[in-house]
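The other protein chains are all here in position, but one chain of the complex has been omitted.
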Amino acid sequence: MSILIDKNTRLLVQGITGNEGLFHTKNMIAFGTNLVAGVTPGKGGEWVLEGKVPVFDSVKIAVNATGANTSVIFVPARFAADAIFEAADADIHLIVCITEGIPVQDMMRVRNYLDQKNIRLVGPNCPGLLTPVESKVGIIPGDITIPGTIGVVSRSGTLTYEVLYALMLNGMGVSTCVGIGGDPINGTSFIDCLRMFEEDPNTEKVVLIGEIGGTDEENAAAFIDRYMHKPVIGFIAGQTAPPGKRMGHAGAIVEGGSGLAVDKIQALENAGVKIASHPEEIPELLG
Amino acid sequence: MSILIDKNTRLLVQGITGNEGLFHTKNMIAFGTNLVAGVTPGKGGEWVLEGKVPVFDSVKIAVNATGANTSVIFVPARFAADAIFEAADADIHLIVCITEGIPVQDMMRVRNYLDQKNIRLVGPNCPGLLTPVESKVGIIPGDITIPGTIGVVSRSGTLTYEVLYALMLNGMGVSTCVGIGGDPINGTSFIDCLRMFEEDPNTEKVVLIGEIGGTDEENAAAFIDRYMHKPVIGFIAGQTAPPGKRMGHAGAIVEGGSGLAVDKIQALENAGVKIASHPEEIPELLG
Amino acid sequence: MKLHEYQSKQFFARYGIPIPRGRVAATASEAKHIAEELAGRVVIKAQVLVGGRGKAGGILLAKSPEEAEELATQILAMKIKGLPVRKVLVDEAANIETEIYLGITNDRTARKPVMMASSAGGVDIEEVARESPEKIARMHIDPLLGLRDYQARDIATSIDLPRDHWKVFGQIAKGLWKAYQGSDATLAEINPLVITADNKLLAVDGKMVLDDNALFRHPDLEEMRDLDIEAPSEIEARKYGLSFIKLDGDIGCMVNGAGLAMTTMDIIKLFGGEPANFLDIGGGASSEKVAAALRIILNDPNVKALLFNIFGGITRGDEVARGILAALEVIQTDVPMIIRLVGTNAEEGMQILADAEMITAETLADAAKKSVAAAGA
Partner (left out) sequence: MKLHEYQSKQFFARYGIPIPRGRVAATASEAKHIAEELAGRVVIKAQVLVGGRGKAGGILLAKSPEEAEELATQILAMKIKGLPVRKVLVDEAANIETEIYLGITNDRTARKPVMMASSAGGVDIEEVARESPEKIARMHIDPLLGLRDYQARDIATSIDLPRDHWKVFGQIAKGLWKAYQGSDATLAEINPLVITADNKLLAVDGKMVLDDNALFRHPDLEEMRDLDIEAPSEIEARKYGLSFIKLDGDIGCMVNGAGLAMTTMDIIKLFGGEPANFLDIGGGASSEKVAAALRIILNDPNVKALLFNIFGGITRGDEVARGILAALEVIQTDVPMIIRLVGTNAEEGMQILADAEMITAETLADAAKKSVAAAGA
């Protein structure tokens, strides 16, 4: 019923004792995620949430003790690249980085390092993933989805919630929702997710939510045109964004005439993707 | 009849216009090596050896123009790591580095980079390879071998010639001779060569010439014990070398009680390798 | 964050890149002194963070210190694309034979830095990229290894640089890489890198853009920030950690989340309105932050309606509502307000705002329509 995360996900939280980490740990457990461990250097041996979750000094120790196979990162931006390296070196195979504001050269080093290994990073600067009923890794609200067969992939946070909410209001369920994040250099692309959704027997249709900046949507269009059999519905944010300005997300910027919403929409439409003019139109196009 | 190099080797010489490069280029051509190109930055467009070999400004250009698939490096030590990177990035799949004196931290970066790709480096600080009649890549004298079925692998230079010469005097022929070099960090290990000799249908016996320093011979012994079916004859140089001193080769040093000749001999003998007490005894043991 | 030409070139010089002799001046008499020191023809260059200075008359050649003073006076009185010229760079004039472009930026798609060079330097490189991309040589740099010597030579070959310049060009390319990496730049470029009449390479103009997210590593560079480039409201917003961009329309909007904020702008336009701003209050925004955001939006006299679109997740509806009420106690305004609150604590938020005479909306489309109507009224 899902891609990337499911009932077998054994989650570890890096930065679990921070405000954000603790808050979302509580929410993930409440959702039903199998959250097995937390890591905060210097706090190994403590427990959080009334003794529910053990805290370790390092990812390696946590993995050895709990068999965690997935990590979600809430540590501050200046320490986040190191946290990703730590998880990768401890053989975590899915790393989800929520942190916003990681220097782009850090991310280039991280990404080039991970590419040598067989490790998937989702994010950074993303809301994470959610598979209804089974597992939630990140900060997507747990009460705006119902299980179903629509795969959702997005560069955005609240805009994704908006779409999930609209789907739920229309009785439409989700297989997995993946927020790939708004940074210019990230771990997982639209194509990566489209390929997994195409192969997932429980996903029937896919919603792709893009925005200005970069060419990830154009690449996705080429992939859809060649390899996708399942219908894809798209939405692209930022049609009214002025060029040369970063629209909140580090990656949402039109530069040198590249990254325009109109080009992305054109490319996706050429690949047969129906484009919604606003998020609430998506359920209708899925209809 | 060989490993690594043969009639299909299309060789390129990096540093061809230097004294050493030019001298050995002449010898390799005289041997019959299919030597297709040379590279010296800034001398692209020239020809050397009376118009026999074209010189290019970069490996990439040379590969595009001539289809070279192997490179031999004669550039000075301070530029040699860059030369290896250049060859690797131009998709040369066998790089043979003759240069001695490359900083060890350069070699660690090189080796860790090459490990991400599927590129074999032989050396540095090595005499290169020779497959009788077919191809010679490096500086091993061409007149001290005859074709045959003995594979030779060595960390040394002239000591290897000594062994080749002794084999020839006894009418024993060689499949391929590989000098893996005397540096502490190199591209190809004894095990790599043993594996190839074991798989080479034209190699029947193997001569392994080791020396003090490191644990490559001990690792080879473990490999021989487990995986080799062909007989291996060994010789280890440096039994009389004092500890803590580098015996010419950067890698030939006994440190902290590790790297002793006696331990290597013991390990190899335990793996069934016959050890010669001096090089001229090797033909007898091959008997 | 952009650095001025003179800042970029000084930074380049630290890494061994040859730059013209020269200094920056804030007054015309300073410019004259510098010209006297340099003794010879000088170029007076407006230091503003926009392109097209040359065409706007912001780069002029002076043959004497007196002329330098005169031209500096003239340039220091200019505004270029709306930005006041506060400083001029006075550089020794170079005898230029050839103009080369050399730059490093991030290639998002390759996820690596890329070095670009062109023998067609001195002009807008984006224009060259669009119209004759074959004139630009590109070389990806492994971020773990850095620029290698052979790559610099390959670049030199690609742009047909004469061989006698390869060595110095290699040093410049390596210097530029170190400047780029050492400052966490997203762009470091020399344009033009010139070959002078006496056959030397010289970085005549330079530009650096730094990664705002990495400035914590470079407090010395952060201090170089020029606030002129930003609208005062944008500077104010940054103080509060708000992501704000001023636009030309009349419907203000306050949204949580960048993607949703863009979408809110788009839907306003879709239903016939014009957004007055982009504003993302971020996740889990406090009521103080909300109040600051409200003040900043309402400071814009063009704003005729204000749309709140909050999808509660980490951000709580009641907290946002309290922020709005707090701000409205201080700010007197007649601007009609449209509010849409969904998600975490949305109901509590709506109750808090029950007495505030706001127009409520259920859906985003509904909210946009009502905003357009309110602004047009």
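We call the chains A, B and C, going by the order they appear; numbering starts again at 1 in every chain.
Just so it is clear, a residue touches a chain if its C-beta (ideal position, glycine included) is under 8 Å from a C-beta of that chain, and two chains touch if they have at least 3 such contacts.
Values in this document were obtained by computation on a predicted structure and should not be read as measured data.
For the chain excluded from display, the touched partners among the shown chains of the whole complex are A, B, C.
In the complete complex, the hidden chain is touched by one of B:8, B:105 or B:270, namely B:105. Residue-wise, the contact with the chain that is not shown comes from A:113, picked out of A:31, A:113 or A:197. Summary of contacts with the chain left out: across B:51, B:171, B:201 or B:242, the touching residue is B:242. When you scan B:78, B:93 or B:117 for touch with the missing chain, the hit is B:78. Contact residues of chain B toward the unshown chain are 20, 23, 77-78, 101-106, 108-109, 111-113, 127, 139-141, 144, 154-162, 165, 182, 184-185, 209, 211-215, 219, 235, 237-242, 245, 247-252, 256-257, 277-280. The omitted chain makes contact with chain C at the following residues, 144-145. Looking at chain A, the residues touching the absent chain are 41-42, 44, 57-61, 79, 82-83, 85-86, 89, 109, 113.
Here is the rule we use: only the chains that are shown with their structure count from here on.
Chain C has its Cα centroid 54 Å from the Cα centroid of chain B.
With centres taken as mean Cα positions, chain C sits 28 Å from chain A. The multi-chain contact residues of chain C, meaning those touching 2 or more other chains, are 142.
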